[in-house]
Structures are given as C-alpha cells and as structure tokens.
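Every protein chain except one is present and positioned as in the full complex.
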Amino acid sequence: MPSEVIDYSVLSPVGSLDILSINEINQLSGLNKGKLYEMFRRCSLAVMNSGIDNDDIEQLENQYLDFEISIVPQARGACIAVQNAPARAFVDGKMIQGVKENLFSVLRDIIHLSSQLDLDLLHEEGNGPLITEAVFHTLRQANALQARVDPNIIVCWGGHSISEHEYDYTKEVGYQLGLRGFDICTGCGPGAMKGPMKGANVAHVKQRIRNPRYIGLTEPGIIAAESPNPIVNELIILPDIEKRLEAFVRLGHGIVVFPGGAGTAEEILYLLGVLMGNKHGAEIPVYFTAPKESEAYFRQIDEFIGDTLGPEAQKLYEIIIDDPEKVAVELKARMTEVKEHRKARKDAYYFNWMLDIAAVFQEPFIPTHASMSELNLNTGQEPHMLASQLRRAMSGIVAGNVKEQGIAEIHKHGPFKLHGETNLMKKLDTLLTSFVQQKRMKLPGSKYVPCYQVVTD
Amino acid sequence: MPSEVIDYSVLSPVGSLDILSINEINQLSGLNKGKLYEMFRRCSLAVMNSGIDNDDIEQLENQYLDFEISIVPQARGACIAVQNAPARAFVDGKMIQGVKENLFSVLRDIIHLSSQLDLDLLHEEGNGPLITEAVFHTLRQANALQARVDPNIIVCWGGHSISEHEYDYTKEVGYQLGLRGFDICTGCGPGAMKGPMKGANVAHVKQRIRNPRYIGLTEPGIIAAESPNPIVNELIILPDIEKRLEAFVRLGHGIVVFPGGAGTAEEILYLLGVLMGNKHGAEIPVYFTAPKESEAYFRQIDEFIGDTLGPEAQKLYEIIIDDPEKVAVELKARMTEVKEHRKARKDAYYFNWMLDIAAVFQEPFIPTHASMSELNLNTGQEPHMLASQLRRAMSGIVAGNVKEQGIAEIHKHGPFKLHGETNLMKKLDTLLTSFVQQKRMKLPGSKYVPCYQVVTD
Amino acid sequence: MPSEVIDYSVLSPVGSLDILSINEINQLSGLNKGKLYEMFRRCSLAVMNSGIDNDDIEQLENQYLDFEISIVPQARGACIAVQNAPARAFVDGKMIQGVKENLFSVLRDIIHLSSQLDLDLLHEEGNGPLITEAVFHTLRQANALQARVDPNIIVCWGGHSISEHEYDYTKEVGYQLGLRGFDICTGCGPGAMKGPMKGANVAHVKQRIRNPRYIGLTEPGIIAAESPNPIVNELIILPDIEKRLEAFVRLGHGIVVFPGGAGTAEEILYLLGVLMGNKHGAEIPVYFTAPKESEAYFRQIDEFIGDTLGPEAQKLYEIIIDDPEKVAVELKARMTEVKEHRKARKDAYYFNWMLDIAAVFQEPFIPTHASMSELNLNTGQEPHMLASQLRRAMSGIVAGNVKEQGIAEIHKHGPFKLHGETNLMKKLDTLLTSFVQQKRMKLPGSKYVPCYQVVTD
Partner (left out) sequence: MPSEVIDYSVLSPVGSLDILSINEINQLSGLNKGKLYEMFRRCSLAVMNSGIDNDDIEQLENQYLDFEISIVPQARGACIAVQNAPARAFVDGKMIQGVKENLFSVLRDIIHLSSQLDLDLLHEEGNGPLITEAVFHTLRQANALQARVDPNIIVCWGGHSISEHEYDYTKEVGYQLGLRGFDICTGCGPGAMKGPMKGANVAHVKQRIRNPRYIGLTEPGIIAAESPNPIVNELIILPDIEKRLEAFVRLGHGIVVFPGGAGTAEEILYLLGVLMGNKHGAEIPVYFTAPKESEAYFRQIDEFIGDTLGPEAQKLYEIIIDDPEKVAVELKARMTEVKEHRKARKDAYYFNWMLDIAAVFQEPFIPTHASMSELNLNTGQEPHMLASQLRRAMSGIVAGNVKEQGIAEIHKHGPFKLHGETNLMKKLDTLLTSFVQQKRMKLPGSKYVPCYQVVTD
C-alpha cells in the first residue's frame, strides 16, 4: 500500500548554502541520475521520514519508489522540488521547517562530497592526514566548528532499539546535561540518539538557551535506517562510518554511552582503541551510564573489555548507574580540564587536532564475507589493534543488520563468518547473543535473524 | 521540615527592566516591608517554585517562612538578592535563567502596579475605560503587544487538576497548534495550563520557530497556588482576576477550553457573558475540546449553558471531541476572519480594543460571605447579566479553594452561601458536585472540603 | 514663496513606541488642537527640517503654515500622517528613515510628557528629587539608559554658529573620539553640535561599530531653531532647558566644550555651578578645546570664570588647544576613574544619581523682563550661587535670540535689562560683546540686534 505522498517545491532557508553554482546544480540534477544523485535522493528521503521509528529500509524504500527530488535554479536562490514525498514531512501541505533545513544540509554535504573531496583518494590507504582534513572540511562547511566557544559538546552514544525505561533514562541524562548548558551530539535516529536531545531541549527552554545545538552526525549508509530525529538542528553527513566516528571524537568534548547493540559496541571499541593509542592522554571524559534495571548490561561490557583489551582500557571510562545528575555534574567539572588540556597544547576547542588516530581506525572498512572472515580476532596483538579488529567485526554486523549494501551481501551469501581464538570468540558470541536476546539488534516488530556466525577455530 | 534553601544575588537579565529609579528601588526595599513588598515577595516565591504541582499555598508558605528578597542597586544595573530561596530554582548553585527572567517580570509588574496605576481608583466602580487602559499599559509594559504580527495567540483555559489522559490531550492539542506556528497563552500553573505549552514547544522546535511565545497571565492572588510552569517565557501579573480575564480576551485571537473546575467555569461564564454583550459579533473563535473519555464533561457544561444562558450562548463556541488536529486546523482557518474583522474595524491585531466589556465584568469582585450571598442568581435577567453573577459565584469558589484571602474567610466564617432560584441552584449544585467528584477542585493529595454551600430558596 | 511640500503617511518603525493606547492617540489627535498638539506639531516640523541651517524660526514657521500632522490608529500599529510637510524630509516621495525614527521619538516624548508627568507639579519649586526622577524617566523611556555598558558617552557643547575652521576642528575631535569607541551626545542642531557627530561617524565606520550612538538632547523651546542634524539617531526631548542640562550631566561621562555663544556660556556656567556644589568631587572630566585660531576665545572665558567664580572653578576643567587626539586620549584615560568612582559609590554607569544638583539649577527659570532684571548679579554670594544667576542671564539671552517666547517678549518690551555690580557687569558686557562681534549669537545672514542690555548700577 503506497503511503500518502505530496509534491512540493521549497526555497532554501536563509544561509549560505542557497547559493549554488551552475556546475553544482548540474551535478545533482535529476537528468543524469548518477551515483551522487542516488545518494542525494536516499538521504533526502531519510530526512523527510524524520522521526519515524523503522529500521527496515527495504520496506521504507518500497513505500516511496516514486519519490523524486531535483534542484531548480531560481532568480532568488536555489530551490528543491520533491515529488511523491512522504506526507509526514508536511503540515497542512507546507513542509516542516526543520525538515526543510535538514534537506538543505543534505544538499550541502552531498555537494561538498562531490566537489571538494576526491572520494577515491580518501578511500585509499595511508591517507591519515588527508582524512582528518576531510573530516575538518566537512564540519567547517556545515558551520559546526565554532570559535570562541568553551568546550560544551557532549556526544551521546547508545542503541536505536532500547527499552522504554532506558529511553526515559537517556532523556533524564539529557535534561541534566541541558540544565548545565551542554549541547548534544548523537548519531541521528531513535532511541538513545533521540532521548538525550529531547531531555536537553526541555532544560534548554528552562535555561532560555536561544541557540541550542542538537548535532546529528550520520553517513549515507546508515541514514535511511536511522533517520534524523526531528530535534536535530545540525545535520551533517560524513562520507563513511570511519569519518563519522572521527568526527564524533574530534568534535565532542565529553562522551556518554548508553546501552545499545552492535553499533554501540563498535563505537566503544573505536573510542577505546583510539584512546589507548594516545600514550600521553587525550582528556576525553567518558561515562557509561544506565538505569538500575540495565546495570548488568554495562557490567557485561566492562567484563568483555577487561578480558579482551585489558585493565588499561577499563581505566578510560567510568560507569555511573542510575544517577543522571551525577553524569552531568561530573562532565561539567571535567570540562575545565578539557579546556586546560587544549589550551596547554595550543589545540582548538572546536576540533581536537592533537588526538592521534591510527590508520587502522581511519581507513574505510568495507564489510564483505572476505574482509569479515579475514579479521584478526586474536589476543596476540597490541590491545588497540585488537580493538580495531573487534570494531570492524561490529561494523560488519551493523551493516548486515540495517545497511542496504550489507543486507544485500547477507541475502546473497548468508551470514558473515567471524574466525578467531576460541576463548575470545566465545566471549564475543556471548556478548552478541545477549544483544539479540535483549532486542538491541533491530527495532521490535520482526524476529531478528543474525547476520553473523561466530566460528571458533 | 524546612526545604533546601539557597542564598543568591542575581543581576537583571538584558532588557529595559534593569534600569530602576532610586524611587522604585526604595518602594520595594525590604526595609519598609509594606503591602507592596509582601506582594513582591509572594509572587517571587511562586516564581522560584516554578513547576511545582502543589496548590496548598499555606503548606508552601510554611516551607519558606525565612525566604527574603531585596533589590540591590548596582553600578551596572539592578540586582535582586534572595535569601533562603527554594533550591529547586537553581542548578549547581546558579539560578535557572527562566526563573531569573520571570523574577524580573514580577519586579517589573509590581513596580508598574505601584508607580503607574492608582490602584484604589481602578478598584472603584464606573471606571471601564480606565480599567481597559490599565490592562493595556500592563501588557505594553511587558512587551506583550507586538505590532506588525498577524493574529496567532491562542488562549488555552482548563483545570490545574486534570487526569493524565486529559493532560496528554492538552499536550497533543498544543503540539498541533505549535506545528501551525501558534503562540500559546495560559493562566500559568500545572495541568491544562502547562500541557499546551509543552506540546507546542515540541512542535516549535520542529518548525524552528526561534522566538515562540508562552505567555502566562496571572494575578497576585492566584500565582502562589498556580506557580508559573517552567516553559512560560512571558510572565505577566495583572492586578486582579477581572483584569487578568480582560487581558486574556483582548490579547488572544482564539480560545481553546479544556476540562477544568470552578476556575475554568468562571472563565467560560466570563467569556460567554462578554461575547453576548457584543451585539455585532466579536469574532473570537472558541473551541471546547476534550479526549473521548471526557466527552461527558463538555456535554454537561453545554447543557448547563443552554439551560441558564440559552441557545444564543451555545452558538458562541464549538465542541470538538478527540481531534486535536481539527482544533488546530479550524483555528488556523479562522485566523483569516479574525484578521479581516480587525482590519475592517481599524482595530489593532495585538489588542482587541473594540470588544465591549460591560462594567459588571470589569469591576473587581471581592468574594466575602456578604458579597457571595448577595449575588443575583435568578433567571429573570438578561443572559449576560446572569452570566456575570454566575461568574462571580465561581470566582468566589476559586478564592475559597486556593486563594489566601478566600481560604482565610472560609476558616473564619465557614462556607460561602449561594442563594437563588431553586431550579437554577439545583443545576449549579449538580455541576459543582461533579467537579468535586472528578477531583477538579484541588490537586490530589487531600480530601476536598467544599468552600461553598448551594442554598435553594 | 511657499516651500515644496509633501503629504505622507508613515507607519511607525519597529519598536515599542508604535503601540499607543486609544487615550494617547486621542490626546494628540489633530481634532482638539490643544497646547500639546501644538508642541507635537512644532517639534515634528523641526525634525522634518532636520539638517537645515536656519535659526530664524519665525521665517521657518511661515514657510510651513499649512503643515499638519496627525496620528492614525491602524490595525497593524500606529501611523503618523503629515500634510504639507517639508520636501527635504523625503527622497523620491518616501520619508527618510532617520526622519521617520526621530518623528516617532518626538511622539514618544510628547506622549510621555503628557501622560507620565504632571508638568505643573514639576514646575513648582522644591521638587528636586521629583525633577531628577522626571529626567530619569524621560531617558529610560527613550531607551537611553543602557545597563552593562562601560562609561563612554561624551557630551559635546559649543555654538550653533561657529566659523568653518572651528567646525572642522569639532569634526576632528569627534573623529578621534570615535576612533576610541566613544558615543557622542550633543544638543542637536548645526555647528559644534553636528561636527563631533560627523567626525565620530567616520571613525565608527572604520572601527565597524555597529550601533554607534548619536544622542541629541533638546527641548520644545529650542528644537525649532536648532533642528536635529541628520546623524542624531537618539533624539530625546526634555520638558525644559533645566531638565535638558540635567540630562546632559547625568547621562554623559565626560564633557568637551567648543567655542560658542550665549548658549555655550549657559552650559559652562551651569556645569561649573553644579560641580562646585559637589564638595566631595563628581569625577566628570571636562575639556575646553579649540583650534589654534580660536585660542583667545577660551582664554577670555577662562579669565571671566577666574574673575567671577574664582580659581576653584578654574580647576574643574582643562583647556587643550589645537590637539584633537590629546582630548580623546585623555578622556579615554579618565574613563577608568569615572568607572571606579561610580563603582565605589555604587552608582549606575548609565545615570549619575550621586551628582548633587542644587535646587536653583533645577527649578525652571522663565526669562521675562521682570525675572531677568531681578537676577542677583553680584559677587557677594557663594560662587556656585553666582554661577546660577549668570547661567539664568545667559539662558534669557538665548531665549531672546532664538526661542519663540523670548523673541515675542523682546518684540513687545525691548531688550532684557541686566543689573548688577559695576565691575561684574563690565566683564559680562565685554564677554557678550565679543560673542556678538564673533557672530556667535545668531547664524550669519542678518545683522544681530542684541536682545539684552547690560546696565551698570
């Protein structure tokens, strides 16, 4: 059954993005429907489905097969025209302003992708500094880097599919953060990516904070499954998951992790791997936090980290159970140190240049049956290297769960196979199985069929 | 048990209010603790208890007997100092910005009351035009009158003590209003005065409305029992209930009524009485709305109106059950008519000068056992005159329920006695009894003892 | 020959002034052309002649006998309609925005005069505190009092009729003040009241100061002869010359005096008289400055002050010849002391409450042949009292020169007669005669006939 749809033309909102060159417009014009246009179309559709809780992208795509989008040059500025667009993006036939702004953010980032970066180059190995420059340029282009502002961006990670009491808890943490003036940055989407923003918004209203920031960092592969929630007022599309992760850790000043599934595990492993690589300390406060009922979740994660990456990794975060105010108060206190640390190293507050990120965390990992089976999942390597391999394993599982490309691979060849040291693999299996049992892999509504298989040697 | 308290000094937020004359500061200085200072102290305490759901003002007062407030002249602007203030108004020892702003709104209105108006004069009879000027000046002083803005303020009335599904419904209506860009004006306080603002706020965020207005109109007698909810960003204290009611109908462009108790009934009777007095129409769209479960409530109200004020009164509003979107869509459509009506009469959009309000609705009614028993509750008079008498009856009951002065009267002399025509009195009794049974008179937590007695002749 | 005229209606510019009550509109409506309307009409005409160099008000009035002005209530805000208005206030038939804004400033102050102050009361003796409150309220109403801003308003006094090299010098001083971020406050009008603003404007552009203030303080009696120059962006009409002088000294943080005639002498005598009355110091930096060619002017003034008010008075100012940069650099340096002084006394930066102004300087002086001849022009009194008498003498001469009422008196009864001690009178006569010879009494174009006569006993 086709969903209700609407045709519409919308002038760009005030901002510098509305000034497009003829070249840029041609690149995205519907006429030559290339790869870039497809990416633009898919991301735009996700934005127009903003707020929907549905990570079954195939089903979503099928609902809007006739959706089309084009850019129309106008004497007074750029104009985006949509056809057969989701009706939920409109009120009384007028596009919701937040949707409109995010649509033009998509346009900005896709154009930026196309004109400013040589994508293939960036995908090659050994391009560390270039990749960091690319992340920097994408964020700057989006006006996400603000000079003369003290550190106050808290990155919140956690699952898109979480229980109601966990969701309420993320709201409460967001509220306490908002009361202290923090801005929130998440990965877009529902669950733990939406709750902190909602909570912070209530507090920001009380504190009369006129320009609160709700930054959503996403990438073309995930945006469809985790459409930006309606509060996101700075939507930024990074080229791939690795740059998105780098954007999180260079843009944020503190990190809060809520319970989640494979994606959250990927984020944790990335973060710990990167931090372990910074021998002289990175001064990024990290808190794992959950309501009382979910305490066991982080105990299990903590144990897994201790077992695999060792006690040094465990020192890099603190676990706070059932105390939203404490999370916020501690982060507030830690901001002074963050500031001093940056100042001492003459680093910017708005972009953590000094953080070392090893190549293995920057290079794009394309999960295929081959690349997944080749992961080095053994303890006989430096902890941060093991973290990088485990991170990739999790990344592949996320792809198999909700990304178009990954799902297609699974359809064709069956589940990914993960090989490695028996003991390690058992722990991994236990962890993943618990994610499945706790329904953290996919939004409820269907039975979850694992896209992976842990093979013990 | 004393509540947690805090001492604090706060510079006025940016705005014109921070410039006080020596005279103005002296008037409110704690040294000569006159009536004005008491009013300032009481209103300030209510603001600092913002968001609390407690209409038992005696209990609230007792918690903060040591609360003190004073104005300290400073080279760089006015400064308010509080001692033993409720800790809930602070985060990590810093006053919440919204509380701070509302505190200075109190200061502004109390000073305005004292210096600009001759209160006693206004309380005399036969001062219609003067009273309207006074309402106008109070609103202008508060920057609540905005030229060059199309009609878009929706007044939402309803009970402070409502059921959870009713509360959720007021939020949903607020959300639909907010999506259409409406600003919200209520009487401050919890329940139906808070829900529409909360709902609208979510929608305003989606619509990226940068300066949404959440106007709270209150008066010194009621503010303690119905402390401003934290979303209110324009707090205005009118001198008394009659001016507050006049402010509602001259400032608002449309009115939504949710279920409520005696206060809501007072508002309905005032509104219908005033509208019936405008023979040539007043073009104020009025909607009574409730969720499915509360449909009976408005059927009963409607019947009472039909029985007492007649079918002409019933034509002045529309009842919409369980359809928040319809309420908002209809109001949006009606705004065009409101605009045309004002234009045609060369009336301002920001203040409904042309609305006739009979003296009997403007003159302050002080509920005492004498004045309550003298009310003319008989059908042998013009419907709008009967409305005025019934309005006063309801006003007295509200005072007896939650206002300091009223409660004191009841303590001393027992319940107010209402006399009148048997048939009418029976209907009134039925209505009031249902309010009691539905727990609409007082917030839950204690058994409600009626402050009135309906006496049939 | 009638000048070119235009009919026009103009909506109020954005601001709070556009919200008028029905009462306020009625007061100024053209229908009941009372005294207030006449004042409004005359001030408005002056504003519309903004920038014209003509102090012959009779001639000016005759050119625009048919000029009319009225307020038209409009649904979307107040509207001022003019008929037969000076064409110079328009470009291609559209009113110049600066004229428009100043027109609404006139409206604001006239309404303020009428509704907020009891004029007669203020004109009575013994009302010191009340008069200060009135000055304060007028300035606050005009948003001229800005909290949270460091002292930076320089008052510039000097003649409306000065030589070209003196005019260029005032521009250069204004330029140096502007480079250092100072705002300028003068008495409106041409000559030394315009030059500093013009110079400062060039510097403000270079310094990218977005909201420079060019404050013009005037009063109904003088505005016609000294119409606001076009740069004035804060026009404020005080009720009379005494309140205007008080506004200067309470609003400004430093004072620069350029050469001038009787008006400038009045200002100097007022200032010195007031400062001498502040035994504990007032921390108001005062500089008399002139180009090389006009050095003799200030030497003569200085001598006159020494002879009449004594050496204590001479310590209250510094004379700087031909060094605009030094004037600005010294004022900048002195601002630190001004700030400390205010801070130490807990006085506001935006209004010098602590400055003592004796009643004799606050009470309105109406120059008539009787009051002028009764002035106590003898040395046998305290210097600040003698200053007050000399100030009144000068005030009378200004009135006789350019104010409507004063000119009428002179027409009827001949020149004012000034009596006093022979020696003092000779010095006074010498000073005044030099003003006449230097053409400082009236703008060039006609032969100046003195409106006064110095009578030595």
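As written, the chains take the letters A, B and C, and residue 1 is the first residue of each chain.
By our rule, contacts are C-beta pairs under 8 Å (C-beta built on N, C-alpha and C of every residue); 3 or more make two chains touch, one makes a residue touch a chain.
Source: prediction; values computed, not measured.
Novice: So which shown chains sit in contact with the chain we cannot see?
Specialist: Hidden chain, whole complex, touched shown chains: A, C.
Novice: In the complete assembly, which of A:157, A:304, A:350 or A:435 touches the absent chain?
Specialist: The one listed residue touching the chain not shown is A:350.
Novice: Of the residues C:174, C:216 or C:230, I need the one that contacts the missing chain.
Specialist: Per the contact definition at the top, the residue touching the missing chain is C:230.
Novice: Which candidate, C:35, C:210, C:412 or C:447, sits in contact with the chain we can't see?
Specialist: Among C:35, C:210, C:412 or C:447, only C:210 touches the chain that is not shown.
Novice: Could you list which residues of chain A touch the chain missing from the display?
Specialist: Residues of chain A in contact with the hidden chain: 12, 14, 16, 18-19, 21-23, 73-78, 129, 133, 136-137, 140, 143, 145, 147-148, 342-343, 346-351, 353.
Novice: State which residues belonging to chain C touch the missing partner chain.
Specialist: 91-92, 96-99, 101, 179-180, 201-202, 205-210, 230-231, 233, 329, 332
Basically, only the chains that are shown with their structure count from here on.
Novice: Determine the centre-to-centre distance between chain B and chain C, using the mean Cα coordinates as centres, and give it in whole Å.
Specialist: 47
Novice: Averaging over Cα atoms per chain, report the distance between chain A and chain C in Å.
Specialist: So the centre of chain A lies 64 Å away from the centre of chain C.
Novice: Could you put a whole-Å number on the gap between the CA centroids of chain A and chain B?
Specialist: Each chain's C-alpha centroid was found; their separation is 45 Å.
Novice: Give me the residues of chain C that touch two or more other chains.
Specialist: None at all.
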